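Every protein chain except one is present and positioned as in the full complex.
Our next item is chain A:
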Amino acid sequence: MSQPNRLDRGGSIDRSRELSFTFNGQSYRGYAGDTLASALLANGVDIVNRSFKYSRPRGIVAAGAEEPNAVIQLGSTEAAQVPNVRATQQALFDGLEARSTNGWPNVQRDLMGLVGKLSGGFMPPGFYYKTFMAPASMWMTYEKFIRKGAGLGRAPAERDPDTYDHVNRHCDVLVVGAGPAGLAAALAAGRSGSLVILADEQETMGGSLLDTRELLDERPAEQWVAEVTAELEAMDNVLLLPRTTANGYHDHNFVTLHERRTEHLGETAPEHNGRRPVRSRLHRVRAGLVVLATGAHERPLVYGNNDVPGNLLAGAVSSYIRRYGVVPGSKLVLSTSNDHAYRAALDWAESGREVAAIADARAEPKGELVEQARAKGIRIIPGAAVVEARGQNRVSGARVARINIDDFRVEGDGELLECDTIASSGGYSPVIHLASHTGARPTWRDDILGFVPNMVDGVQAAGGVQGVYATPEVLVGGWTAGAEAARVAGFEALEAALPSVETRHDGEAVALYQVPHQKATLRAPKQFVDMQNDVSAAAIEVATREGFESIEHVKRYTAMGFGTDQGKLGNINGMAIAARCLGRTIPEVGTTVFRPNYTPVTFGAIVGRHCRELFDPKRYTAMHQWHVEQGAEFEDVGQWKRPWYFPRRVQGRQESMHDAVARECRAVREKVGILDASTLGKIDIQGPDAREFLGRVYTNKWAKLAPGRVRYGLMCKDDGMVFDDGTTSCLAENHFLMTTSTGGAATVLEWLEVWHQTEWPELEVYFNSVTDHWATLTVTGPEARKLMSEVTDIDLDRESFKFMDWREGKVANVPARVFRISFTGELAYEINVQANYALHVWETLFAHGEKYELTPYGTETMHVLRAEKGFIIAGQDTDGSVTPEDLGMHWAIGYDKPFSWIGKRALTRPDTARADRKQMVGLKPKDPKVILEEGAQIVFEPEHAIPMPMKGHVTSSYYSPTLDSGFALAVVKGGHQRMGETVYLPMVDGQVHEAEIVSPIFVDPKGERQNV
């Protein structure tokens, strides 16, 4: 199989290891060491994608992370699909399958392109802006069409077979980038003995040294790179991370590194000793100091049709030739504003192919590389640039003309040079993305024609990112930064030991961004600034004409620098064009903000192991296995798994939830039921001031609660709103046990702590969570005493063990605390035993309970029974806007307590004292078969025009088997004064339910049953 653009020699590929791959279904061959991009270019593949907006054919432009066009979809199977892969960053492996993400029906013959051509106005600049400013329904109309056309890549629809993980790391010095600056910095820091991490996004360390023409110590640069890498690898204090991108630089020197561990080996991690290694890994690094050695990206020039395949960055041309032995064409025209880009022409000529000309924007190019080109007989056209590329699917020629940069115009018609490749260079943009993540705004420097980063504490920069490009200076800068970082970390840096590099004398560059054209920008062939988002120079000009002057607004109006591109190639050119149109300078226009992530990070790496069964901890009670064996359905309450209801099999069929709950409710009201209430929060409170403390955080009185007694308490915030409730038992004079709602346990403990630690540290009181230590078994129903008497040594006499008492004793021969409190309204015993014994106690109760038809019940029955009694659930019947008065719980408010307890003062504010506040009431639907919807709005005037004044809403609603009717708890404006009135609940489907306002206590209003 031929690779027409592959040279016979050169590059660091392994020609003995041939690999096969497919692109858009077509088979090709490449070599080990290739990237997908270099292999495609070797095979002469010109079109890799269709553009986002205009569907124009696009080819490979760059050789690294800045590639805007060759963003492809990987994967041979559904599960292995990976979107948004840059072909320039994907190592070739045998069997790789890749596709364009864009283009319909295919990239070669694209019908969408026709649309783009016929109706250039389809997506004018500001399209998104205007669409989003229009009614939302318009976006719905556009969206399908845009997505189909845009082909932004897609996620796999099947489960990913790979695993990913996170590693937390600390180091003294984190070096980002392993070019000459980064290697020197890592060497300096590593030799000092400090803990170093060196990360680089490429397959191999070396950065710009991998394709440089320069010699280090009079040897090829790769040799020095190999020696340094080997030395660093051998150091115990240095961690080398190739294929690792520093994607985000967060607060306090927290940097996320995305390491691709197996993506160069296969589309899924290949098995090794029967196990699949982790595919990629997120290193969460907390660094002492960070050395940014992120280098610079070459800027393309902006000229007509600069997006036709065959237009490349000059540096990319050198990379492909020198690193991969691939010449991406046969005849080159180079358009440049600086000396450094001359390398492309020299490398091209040395590979034996023709250089048609170099168009140099400078009137008098001079410098060593210029002289070398002259010596090779390459034609140099001074004061000129490529103003327009020719060709449809591949460059066929370049129009080169003399330009006047100051006046932004072309002088003369110029000449049309035949060629198939145009390389361009407008200079270099320091890669300031990571530095920008810290919030430090970059500064423009006229001498290097680029933004350099400003530094926050704890970060240094060296090399290209600082606008330092000469290799000897870069090496020294890197070493200095690494040594200084090590010194700050407390290590002694050694004297610099760096290779000698001959200093090259370059001529001065000229500032050129958009190349003028014979026609005005709006009429000229499209001059692309941001190829990934299809933003042209004309679009930016239109934006400024429409009044968008801030560069942030221009960005949003045109979409320049959006998405996965993050403005790597286009941003500076775009700002320069905006500056030209606005008559300002680039520093006056300023720059937009770069954000994480620098390049796309796969969701797998972001999630790590925090998925599936490890997504969230699950909490189980001691009786969980018993519930499972009984066929319970479960409900999640916080992290707890609680039995929801226990369906039985009746005549071979499983009971419905409605039937099971009705049966469980009847069992409790008529016989005896048992609930696993272990999940209730339990806080052990001790200390001489415990009682005083309780009096301050609860609304009711605690001064006289004697040991052996239990009291219900309401807790408010200082705004007077209820936030939790529960019972607290006096275990001893200085010792209490507080219970909280299941979901509120952690919040309440923190609430107690904050008041103690910040307001009343003088009180001697201690809090400890004992939720998991004690299991709670609630035995409730008319037969509860009889059942309990069979299993406990506690005297259950109704006179000596009253309602709201607790006793210590044994239950099923296990030490227990038994509380006579009731959340069902029936006679009830809440048994607390050490959790490890709980299943034994539970089973013993069932062994004795059969004759009483002891019935296990779940949370749904618990809800029905408590609602029948008008007992609230904090967080369901309250929502942070409900006071104890609103709940009608005056009996639980100690207005005359000496200390102004939390919430008291607020209860007399005008708003909390209003008579028309939403107050808790019961609702009885006129039609007993109706179960009102929880959350349904209540109105007084159903005939009122929409919008009707909303007067309240339903907070809890169930079917009551005891009443054989639906019933609800609700909050209604002035509800306490509206007993007996009819309210209306208009539903979405047009039905209007009627209900009567009643007392929220539906069953046993006098509370006699719990006292029996």
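Everything below uses one rule, namely that contacts are C-beta pairs under 8 Å (C-beta built on N, C-alpha and C of every residue); 3 or more make two chains touch, one makes a residue touch a chain; residues count from 1.
In the analysis below, contacts and distances are computed from a predicted model.
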item	value
Options "Membrane protein", "NitT/TauT family transport system ATP-binding protein", "Sarcosine oxidase subunit delta" or "Sugar ABC transporter permease": UniProt name of the undisplayed chain	"Sarcosine oxidase subunit delta"
Contact residue for the chain not shown (choose from A:32, A:380 or A:456)	A:456
Residue touching the undisplayed chain, where the options are A:503, A:550, A:625 or A:836	A:550
Listed residues A:588, A:616, A:733 or A:843, member touching the removed chain	A:588
Residue among A:617, A:910 or A:947 touching the omitted chain	A:910
Positions on chain A where the hidden chain makes contact	168, 250-254, 286, 439-443, 454, 456-457, 550-553, 556, 587-591, 593, 718-719, 750, 753-754, 757-759, 761, 900, 904-906, 909-910
